[in-house]
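Every protein chain except one is present and positioned as in the full complex.
Up next, chain A:
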């Protein structure tokens, strides 16, 4: 997904706009391919599952349908058609921007997604904000607090956060702040307090990944000559952190954030279930349980789109954070890895 030669053209041409556009267009084409593949994959996976959304409901003996009635309904929904025909019908509608009707609720898929998207976007961005604040606070702490006064414990926090599933954090928060302290009502999961706690539950495990990368980079930067020089000139640890270490260390964080988008989306699904929020996660859950193919396809395509776009934005933002990328040969830089060593190597070379 990340071409190693991505900015090569940019270096030969002083005008950055065209190569940028070509690059962006290429990535967009890739995005379209990824989305279509995700769409096909969803279709295949759901189609090979036993049963279909219509008969699953109709065959509940409680409903009292005769076999003839069931067959007539299945035929009217086109579910008796061969799989390739069903795929072609759905794909041709999808390509014209028509996501169709949900098989479960008979409502337009676009409406269903529009209904739940804001809730998920709010939770995901709040969760990401929490993750960033927590990660930077921990990383900052590791640089300031000596190991014997708890700095070591701070370094252990990310591993702890990673190993506690976010639904456990969620349940603990609900119990403590919802039921015991009464800060929010469990039945109003969209209230400010409830959203804040949901964001904490979502953000904490994600903060761990960001914090780990950030700490590793801060440690690396703190060992550099320029940091030693700064310290020898009497610069305090706090100012050193804020002025010199933070910016170079946060560069890989952008990549990590882009990569955690998948986890933010996946985590939202679980966090939504725990807190009872109605977002994309709960829509996917209901649709998956009902084998509601049109909704699942649209959501998977949307998730693929978000993932691809966020990564694209991250790539495009990189040169802005590190001006050296536009001055010295960036083609080889960080390319297809997300870890800090690539960025560090680059800086060692160019710096």
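In this section, a contact is a pair of C-beta atoms (placed from the backbone, for glycine too) under 8 Å apart; a residue touches a chain by one contact, two chains touch by 3 or more; residues count from 1.
Just so it is clear, contacts and distances are computed from a predicted model.
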"Outer membrane lipid asymmetry maintenance protein MlaD", "Peptide ABC transporter substrate-binding protein", "Cell shape-determining protein MreC" or "TetR/AcrR family transcriptional regulator" - which is the UniProt name of the missing chain: "Peptide ABC transporter substrate-binding protein"
Omitted-chain contact residue, chosen from A:143, A:195 or A:282: A:282
Interface with the unshown chain - residue positions in chain A: 49-51, 55-67, 69, 72-73, 76-77, 101, 104-108, 112, 115-116, 174, 179, 182, 185-187, 273-274, 276, 278, 282-283, 286, 290
